[in-house]
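Only a single protein chain was left out; the remaining protein chains are all shown in position.
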Amino acid sequence: MPYPSEFKYSKEHEWVKREDGTIRMGITEYAQGELGDVVYVELPQVGHQVKQGEGLATVESVKSVSDVFAPVSGKISEVNQALEDRPELINQSAHEQGWLCCIEMSDPAELEALMDAAAYQQHIGSLSE
Amino acid sequence: MSEFIPHTPQDQRQMLQTIGLSSIEELFSDIPQQILQRYRPLGLEPESELEVARHLRALAKKNANPDENICFIGGGIYDHYLPSVIDYFLQRGEFLTAYTPYQPEISQGTLTVLFEYQTMVAELTGMDVANASLYDGSTALAEAMLLARRVSGRSKFLMAQSLNPNYQAVLRTYAWAADLELITVPLDRNGQLDRSFLRQRLNSNDDIGGLLMQTPNFWGLIEDLSGLKELLGPALLCVSVNPIAAGLLEPPGACGADIVTGEGQVLGNAPNFGGPLLGLFACHKSYLRQLPGHVVGRTVDLDERTGYVMTLQAREQHIRRERATSNICTNQTLLALASTIYLASLGRQGLRRVAELCAQKAHYLAERIAALPGYALRWSGAPFFNEFAITTPVAPQTLLDHLRRRGILGGLSLEPYGDGQTLLIAVTERRSRAELDAYLQALKELKA
Partner (left out) sequence: MSAKSGQTIFDLGRPGRYALSLPELDVSARPIETLIPKRLLRQEAPRLPEVSQVELVRHYTRLATKNYGVDSGIYPLGSCTMKYNPRINEQLARLPGFAGAHPLQGEALSQGSLELLYRLGRWLSVIAGLDETTLQPAAGAHSELTGMMLIRRYFEAQGQQEQRRLILLPDSAHGTNPSSAHLAGFEVQEVSSDERGMVDPVALARQVDERVAGIMLTVPNTLGIFESDILEVSEIIHRAGGFVYCDGANLNSIVGRARPGDFGADIVHFNLHKTFGTPHGSGGPGAGGIAVEKRLVPYLPVPLVVRREDGQYALDYQRPQSIGRLQAFYGNFAVLVRAYAYIRMLGDAGLREVSGGAVLGANYLKERLKKIYRLPYDRLCKHEFVLSGAGLAPEVHTLDIAKRLIDYGIHPPTIYFPLIVHEALMIEPTETSSLEELDEFVEAMSQIAKEAQESPELLQEAPHHTPVRRLDDVRAARHPVTVWPAG
């Protein structure tokens, strides 16, 4: 069971872990598998304000580039500097060491719109059909 | 049947039979008839190789014959010596007729050359990284402007008036298309970048994305880059250089430049009536993933053998489409090959010697022309490299016509560029003492 039940998930394959008023986020195991070897991650700047659904980072593989969208609105409070030298952390540990950033939520109610693990797994199941 | 198309009538029949058609025309039945019916030919009969060669020789003869016209024209293109080894390799089919190296296993020749080329460009400019080349020096500077916009998020750019006017024109075209504003930095009384204007403009607002300038500048004057980056702060210092001068001059990278571009024609490429050219592009390593165009990188194969590939391709148009760092798809590999072989031929001391020969000979001629009655250096307060502007006692065109009758292409009249009674003269290592003296003699005769 690779999709932790305490996480929330977006349709665009971001995971969200609530840490009080802040969330930590990354891309899902499914997303990293689709992308292949990640070679570079463009992270947002700390302090930057984002709105739910806006692009906040890009993840590059050798032959593709994908946008990562903000699952909630708020202010970027921390980014995963380790990805600068080791983008492969996303492939090796998408849900833990490969996290992208933390966001101080401006509207925690937005979390409600996200899926739980079971719904997300159903979602990706429908994609591979 | 053309000599380039190997299908005999029998081959055609066999192929058509496999397809299930009976004529070549049927292969075009998917094109609406009314389009086919509107077709109009050129009215050209095919010609043999012999006839075409005869015609083109006659056409080429309508141009000035370079063997009978000693060239002192510069303005961005210079008449340097082309070592014989270069053309030998340019004509090798493996380099000449290959495509962009998308299949690295059968393109290690091209990829290795481009890796060497990137290294040399980075070294000459004093920068960390370089790309595999762009169209020409002017578009390279335009790409520098676009990169500076991406990283600064600012849309106003300072453009030196001392920049080659044709480059200024290209920048204006690109700036208009990208909704950028260009602010011209005037000349100071020495013909160089006006620092007081720069200081004032930079102090008044922090909305400037970068400075676009050239050294040696259009008048051949060497711009002093020291302290510029400090003035600019976060705005990017973008400098276009002559890579031959780089054999002698402190590279912009050592003076804090963020992006260095240049025209690589001088490095072993013929003038070719102005094209194709070679756009050099180098920058600080923090902008590596913002580079326009192809970049070659070193890696290993399955057996851990060293090899080269095109890399960082996610920046490029075939992957990022409208969000690519540039729309450029080709580079100028064959000219990059020429430049790599040129620099490898000259080597560490040779490039410096070529640059010195250019500078010494240019100063020899400049001083002697300036000593003639009625002539003077247009700018006497700034050092120059191998090109200099002279004010003349007669209209420059009169002077050029006079020189031309003596087999000398005497330079570039700056009248069309708004600098009347001025001639821009370039001297390369190819010019012998006898040729320089012939130039002087011709000027003296005009006086008489």
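Observations
Each chain gets a letter, A and B, in the order it is written, and its residues are counted from 1.
Assume a residue touches a chain if its C-beta (ideal position, glycine included) is under 8 Å from a C-beta of that chain, and two chains touch if they have at least 3 such contacts.
Please read all numbers here as calculations on a predicted model, not as lab measurements.
Seen across the whole complex, the unshown chain contacts subunit A at 37, 39-40, 60, 62-63, 87-88.
The rule we apply is simple: only the chains that are shown with their structure count from here on.
Rounded to whole angstrom, the centroid-to-centroid distance between subunit A and subunit B, based on C-alpha atoms, equals 44 Å. In the complex of the two chains, the subunit B residues touching subunit A come out as 289, 313-314, 319-320. Residues 39-40, 42, 60-65 of subunit A are the ones touching subunit B in the complex.
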